[in-house]
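Coming up: chain A.
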Amino acid sequence: MSESALLVNHLAKTYVSPRGTVTALADVSFRVAAGEFVALVGPSGCGKSTLLRLLGGQLAPEQGAIEFPGWPRPPKRRLVFQEHSLFPWMTVLDNVAFGLEMEGVARQERRAQAMAQLTVMGLADFARHYPHELSGGMRQRAAIARAFVTQPDILLMDEPLRALDAQMRLVIQDELLSLWESTRPMVFYITHDIEEALLLADRVLVMSGQPGRIREEIPSPFGRPRDLTGRTHPEIEDLKWHIWTLLEQEVKRLLQVKSK
Partner candidate 1 sequence: MAAFALGWLALWELAARAGWISRLFFPPPTTILLTLGRMLVTGNLAPALALTLYRLALGVAIGAGSGALLGWLMGSSRSVRLALDPIVTALHPLPKLAIFPIFLVLLGIGEASKVALVALTAFFPMVINTLAGVQQIDTTHWEAAANYGARGRALLQRIILPGSLPLVLVGLRLAVNGALMVTIAVEMLSAREGLGALIWLAWQTLRTEELYAVLLVIGVLGLASNSLLELTSQRLLPWKGET
Partner candidate 2 sequence: MQITYRIAKYLKVVLAVLLLAACTPIGEPATPTPAPVLVRVGVLPFMSNAILKIADAEGFFVEQGLTVELVPFRSSNDFVPLLLQGELDVAAPALTAGFFNAIARGGNVKIALPLTAFTPQDCPVVVVLARKSDVEAGKYASPAQWKGATIGISLAGAQGLPGYVVDLFLRQAGLTAQDVTLTALDPAVQGEALRSQQVDLLYAAEPWITRLLAGDDVVVLSRAEDVAPDLTSSFMVYGPSLLAEPEVGRRFATAYLNAVRQYHEGKTPRNVELVAEYAGLETELVQQVCWSDIPLDGAVNVDSIMLYQEWLHDLGLLDRLLSADEFLATGFVEVPE
């Protein structure tokens, strides 16, 4: 692995609620190289979203530290959410230009950049539309455009394709990878889908919950460019089975299913 651009050391986070204290993360450590695509999988409530928001700076860690030796100053980190994160009161163009607007880019310039991004993604015809006039898939693509147009150093994606059907996901995954290839930000990608994690990422961090920690790091054996259908990667079945055995007990415990 090349030089680490991101170091996570002994990270811990607890939430205090009226019903007691919940340890969301306990002693999480890993390192990530520049331009690496990292997927996070794990059962519900294992602290994936908490980890993502700690990385994004939305939350502050209680113990441990996140360091960015790869950048002279804190890197630009942008989030892509599950769904409905576009501002409904702005046109698609204004939504995509929003990050640039907040960075102080002049109106003409940010509109041109946003339009270029939309054109690349084939959404130019919908620039003047409002989000409610778009399909769910187009909305998520616009949300991805909003993140990419700001040229983030680190892209934090929280199950961005969760609400879409399988065919749409396949197409958007492909698009996402080609966008990533062109600018190579570091990506953290949360998903429930083990196959999606293996096919998109360079490395999969398998997490377990209560308290959240990293069970195992699995480097993806596949080269790039990827065949996202998985047909030419027969070894994927073994890896899926391996990750599933790591998660099975915990998922069954969560669901109160008796193991046989």
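In picking the candidates, the idea was that all candidates are chains of the complex that A comes from, given by their letters.
Keep in mind that, in the parts below, contacts are C-beta pairs under 8 Å (C-beta built on N, C-alpha and C of every residue); 3 or more make two chains touch, one makes a residue touch a chain; residues count from 1.
The structure presented is a predicted model; accordingly, all values stated were derived computationally and were not measured.
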Touching chain, any copy counted, for chain A within the complex - options 1 or 2 | 1
Note: in the complex, chain A contacts candidate 1 through residues 56, 58, 77-79, 81-82, 84-85, 87-90, 98-99, 101-103, 130-133, 146, 150
